[in-house]
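With one protein chain held back, the other chains of the complex are shown just where they sit.
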Amino acid sequence: MSAIQTVPLSSKKLTNKDYESDQEVRWCPGCGDYAILRQTQKVLAELDIPREKHVFVSGIGCSSRFPYYMNTYGFHTIHGRAPAFATGIKCVQPDLTVWIATGDGDALSIGGNHLIHALRRNVDVKILMFNNRIYGLTKGQYSPTSESGKHTASTPMGSPDHPLNPLALALGVEATFVARSLDRDLQHLGQTLHHSAKHKGSAFVEILQNCNVFNDGEWEKFTDKATKPMTTLALEDGKPMLYGPNKDKGLRVKGFKLEAVDLAKGEAKLEDIIVADSTDLALAEMLARISGKDSLPLPIGVLYRTSRTCYENDVVAQVQKARQDKPPKGDPLDGILRAGETWVVA
Amino acid sequence: MSAIQTVPLSSKKLTNKDYESDQEVRWCPGCGDYAILRQTQKVLAELDIPREKHVFVSGIGCSSRFPYYMNTYGFHTIHGRAPAFATGIKCVQPDLTVWIATGDGDALSIGGNHLIHALRRNVDVKILMFNNRIYGLTKGQYSPTSESGKHTASTPMGSPDHPLNPLALALGVEATFVARSLDRDLQHLGQTLHHSAKHKGSAFVEILQNCNVFNDGEWEKFTDKATKPMTTLALEDGKPMLYGPNKDKGLRVKGFKLEAVDLAKGEAKLEDIIVADSTDLALAEMLARISGKDSLPLPIGVLYRTSRTCYENDVVAQVQKARQDKPPKGDPLDGILRAGETWVVA
Amino acid sequence: MSSASVLAQPTKKPVGQRTDVVIYFAGDSGDGIQAIGGQFGHTCVRMGNDIVTFPDFPAEIRAPAGTKAGVSGYQLQFGNHEVLTPGDGYDALIALNPAALQARVKGLKDNGLLIVNTDKFGELDLKKAQCKTNPLEDSSLDRYQMFKVELTRLTRAAVFESPLPAPLSNREGDRCQNFFALGMVCWLFGRSLDPTLQYIDAKFGKRAEIAEANKRALKAGWVYCENTDAYVSSFEVTAAKMAPGLYRHITGNQATALGLVAAGQKAGLPIFFASYPITPASDILHQLSRYKNLNVMTAQAEDEIAAACMAIGGSYAGALGCTATSGPGLDLKQEAISLAVSTEMPVVIVVVQRGGPSTGLPTKTEQADLLAAIFGRHGECPLPVIAASTPSDCYMATYEASRIAIKYRTPVIFLSDGYLANGAEPWLIPAAKDLPPINAKQLVEVNGVKPFQRDTETQARQWVRIGTPGLEHRVGGLEKDIGSGNISYDPDNHENMTHLRKAKVDGIVREIPPTVIAGPTSGDLLILGWGSTYGAIKSAADLARAAGKSVAQVHLRYLNPLPPDLGDILKRYKKVLIPEMNLGQLSLIVRAKYVIPAQPLNKIKGQPFTITEITNAIDTLLT
Partner (left out) sequence: MSSASVLAQPTKKPVGQRTDVVIYFAGDSGDGIQAIGGQFGHTCVRMGNDIVTFPDFPAEIRAPAGTKAGVSGYQLQFGNHEVLTPGDGYDALIALNPAALQARVKGLKDNGLLIVNTDKFGELDLKKAQCKTNPLEDSSLDRYQMFKVELTRLTRAAVFESPLPAPLSNREGDRCQNFFALGMVCWLFGRSLDPTLQYIDAKFGKRAEIAEANKRALKAGWVYCENTDAYVSSFEVTAAKMAPGLYRHITGNQATALGLVAAGQKAGLPIFFASYPITPASDILHQLSRYKNLNVMTAQAEDEIAAACMAIGGSYAGALGCTATSGPGLDLKQEAISLAVSTEMPVVIVVVQRGGPSTGLPTKTEQADLLAAIFGRHGECPLPVIAASTPSDCYMATYEASRIAIKYRTPVIFLSDGYLANGAEPWLIPAAKDLPPINAKQLVEVNGVKPFQRDTETQARQWVRIGTPGLEHRVGGLEKDIGSGNISYDPDNHENMTHLRKAKVDGIVREIPPTVIAGPTSGDLLILGWGSTYGAIKSAADLARAAGKSVAQVHLRYLNPLPPDLGDILKRYKKVLIPEMNLGQLSLIVRAKYVIPAQPLNKIKGQPFTITEITNAIDTLLT
């Protein structure tokens, strides 16, 4: 174990309020970030973790202002690098619960490399990526998740980029926990955050978030009460993948492809419907490819989870092992200064 | 079309020799890079592209010395950034054939972000990633593809990182061409390079390469004549995935998993064996997950290909369209200087 | 579209005369302050005044309503003479809420006009603004001419006076308050409403009810002043004597974008501009992406490093590669710029400086990236650095940066700043034909010239058009043999190449015209400046000379290399004062190079110098 330790107070039960910092929240009125903030405060209050053990790390962006509003430890760093800071923090104090609040630009554009390395290393951090498919803070340029052809401040003739699929990327680098939720589905968001907090290892959570100033309505068809039942599919392990207002539509496999079927119309039977299983990587990859643009409903919830040693555990374990195997004798510093070949001049 | 044009010479048929530069090749004797160099020279001589239309761009590393040895245009840039340079080059001269020579460290460690963005944008570059699972040039530290637990100069107690799977990463970001080949299988390498050159769009080719100084024998079981038939599977579109010295072993799907079966032992029939289809993404993802560590053979060849607009095409097309739609009148510069609201002071 | 100048709105009240006026509009981020500020400036210009503007807004997209942090401001000076700064104190402050009042009233001159919206001084409003007492009721504002207006109520009354072309919510109606305020200000300073009426039509044309509501509010504000009994009087500022010709408005970022386009056109090269958004530089990307019809390619890269590398790749392939960023992005680009130095690629790097260090004050101005621009790369890695002095000057400065980059085959850093970038001024539109030529000769055929051969005058190496048959060669960041360009580890060669790189940049002095001295060519004090401090320094120096003091001014365009005659000039004055919005960066270079004890005058508040601050420094030094 690292030498850095703090003494936890006996933690009395806390409420959302206890997680609100004294700083004014400075997002645009109506921004989806508010809901995410409130849910996060709520989930933290429900967790069995003392408040002082939470650290929120962020990069730069509207979303990255998040730490200021959480009455926990917080580090608002530089654009795109939050995963690297978080890795340092985790190695030195592995018992902290480290959260990263990041945007689609922060995480996937300038920060893409740090993100994929944190995920493959399985650093035990919870990454909440607020995906509004736009750069909010810099006033409306397209982001790596913006659809191609998008007209923005920097692309008056349409974006020439093919978008990144955040979940496919996370799976591609073998993230151990991959999920998606929505700013406007508070309950689902709360649950998903809860699952991510409980996961030991990197948890990647894409949160579809509305930027009502620069990209209003981007996710409306998935969040609007009227269309949501048909456009989204809430995954629940062990349950068949059903959706629709009457839960009578479902997903079936055909070859290596997923297919939407209508049970009511007799297109398939319940047994044909795939049962959600977040431990199945190949299935997760197929689900991750659903874009919500065609007839298939967009999966929300936990797409994939597995378990693997966390990076910081290995880092710390090596120190422990070295200290056991080669316990420093006498003044340890003198020991290493004098190690190796030495000679005496009289 | 961009304004930058060059006049091609009527190209006489060239040979390997014509692609050898006058610079001494400075890799360690026995390094796998030599074979890759020779095959590339050979493939280029066979292509129907004038020599001066080839540009080799590289980052830093042993592998990144590649451009110096090619008698084409070449740009040895900085560590990890070759894809960004190549993107600039392609936008300005889209008719060049741009190659990137890179290492596992250059491409996936410091350069991971540029790689994934070039791939998703589908910039028409051919990325040859020499994967020796080590940092050669800096003398033997572990790389992002090194297996975890690996003992290297920087990890005397073993690497704490879970490795990246380059092909799964490329698929995760929707690369349009994903392949693998070996430094020691000259014919296969030549073919694969040929396919990549013919692909319009980003081609990502992982080449398993031996660094005989710092990581000797890393791929031996896949390259050694004795073991190769059992450990590798050469993909050929339309052909069943058979392998083994007598081509009597094959791959079959079970659920969402691949399974090795022995036809000779009657474990399956030929019809059960999957037929290679490089247009099937889900299949490609499953194949990409084969690590070669368990009983399944490592797939080599083209795992996946699809077609999508190239980034630079869009960039150039927008310029063309703007010039058509808003053709500058008179002195075009005066035109835009005077555009918008103006007034006269008498 | 070109439009004639407009006349003042006729008023029935008496009108005073002024030579210049400074106005400050302040309100919430959501109140439309930038819109009416810009519109007022535009109106002044159409009426023949010279103006300087200074938008000043928070770093948040929309900070919490009603708080001081959320205040958006727009300062503007207009006059009947050359106007050089947004002005020191304001003659009038329009404060749409208590927070705006609290945050900005410090700048209002004694006896200045203070317009406040009394409808926004409820208890909650005061609390959000952290007012302990109501400033309208305590005597804290006694030294101003207060003009209290029930802006919200009056606006609503005007907007909903008669049926609109389509229904509008109360909230939408309230959004017209800014135009009511603008209407008032137009009356007060005898400004025409026409340009604003045109603007409203153009902007809201698609929703006639909104256009109509705003027009009603604007006119109502004007009429309110014309009819009100409140003791305020109208002032007029006559037109300035401006050089005749065709004018337009221009901000520094627009001018920067146009300068690059101009360079591309004159050089006959495509522009390849790759950038990553960052305040206050993003607009350059936005602007350029609208000039594609002039052979401009734009790319939004994944980060600043990629942007710089793409730009270099673009230059390598024969375009003029450029990129723009601000401080944090400059740090990130340095390694790539270093490669451009080593491989001699013509690239223009625009740096719009903002408050640092780190994220610092992203929407505020500063000049603290000069040393980073000159010295911020590892190794001996010289490159030219050029700066602009006013928003419109960004045009020629960027053009010059491009010209030098191309002629000398070198990356060039052009330093702008937040104040230049967002500030607007009227601009006598220059003619394309008057620009100095740019010779962007590339080697496009085998003619005996080698890729690494140098121009004997400039030391620039060939710019080979890649793709040309017979000129295949390799470049890279390792040290190169001075003759062949092949990799060389030879010690003497490295020293020679290092000197060559330095000599090449130092040789750019031959591009620098004789330094212009405003004022006496020798004397008591020389004020040496660079960048956006120009206006304040000139005003203060002019004032000092008018007061009989021996004060001269030199303002630098070339920061590296410095003008060849500068050393001699500096020695002709007893003292040298260097005002900078940093802790003395040009001072350091001047002291080191000329070994003279130049006096720094530093301000580092995210705000431009006021004339008074410089005047005070002059007075201190001369007594």
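Labels for the chains are A, B and C, by order of writing; each one numbers its residues from 1.
We adopt the following convention: a residue touches a chain if its C-beta (ideal position, glycine included) is under 8 Å from a C-beta of that chain, and two chains touch if they have at least 3 such contacts.
For clarity, every value in this text was computed on a predicted model and none was experimentally measured.
Contact with the undisplayed chain is limited, among A:Val25, A:Leu47, A:Val92 or A:Leu186, to A:Val92. Residue A:Thr77 is the one among A:Thr40, A:Ser63 or A:Thr77 that touches the chain missing from this view. Listed residues C:Phe204, C:Phe235 or C:Phe375: the one in touch with the omitted chain is C:Phe375. Take subunit C: the residues that touch the chain left off the picture are 58-59, 69, 305, 326-328, 330-332, 334-335, 338-339, 341-343, 353, 355-364, 366, 368-369, 371-372, 375-381, 476-479, 489, 491-492, 494-495, 498-499, 501-502, 582-583, 587-589, 591-593, 595-597, 603-607.
Taking the complete complex into account, residues 24-29, 60, 62, 65, 76, 78-80, 109-110, 112, 135-139, 141-142, 144, 153-157, 159, 213 of subunit B touch the chain not shown. Mapped onto subunit A, contacts with the missing chain fall at residues 2-4, 6-9, 21, 23, 50-53, 55, 57, 67-68, 70-78, 81, 83-89, 91-93, 95-96, 113-114, 117, 315-316, 318-319, 321-323, 325-328, 331-334, 336-338, 340-346.
Quick note on the criterion: only the chains that are shown with their structure count from here on.
Pairs A-C and B-C differ in how many C-beta pairs touch across them, and the larger number is found at B-C.
Measuring from the averaged C-alpha position of subunit A to that of subunit B gives a distance of 30 Å.
Subunit C has its Cα centroid 39 Å from the Cα centroid of subunit A. Shown for subunit C are the residues that touch two or more other chains, namely 292, 298, 302-303. In subunit A, the residues that touch at least two other chains are 109-110, 112, 144, 157.
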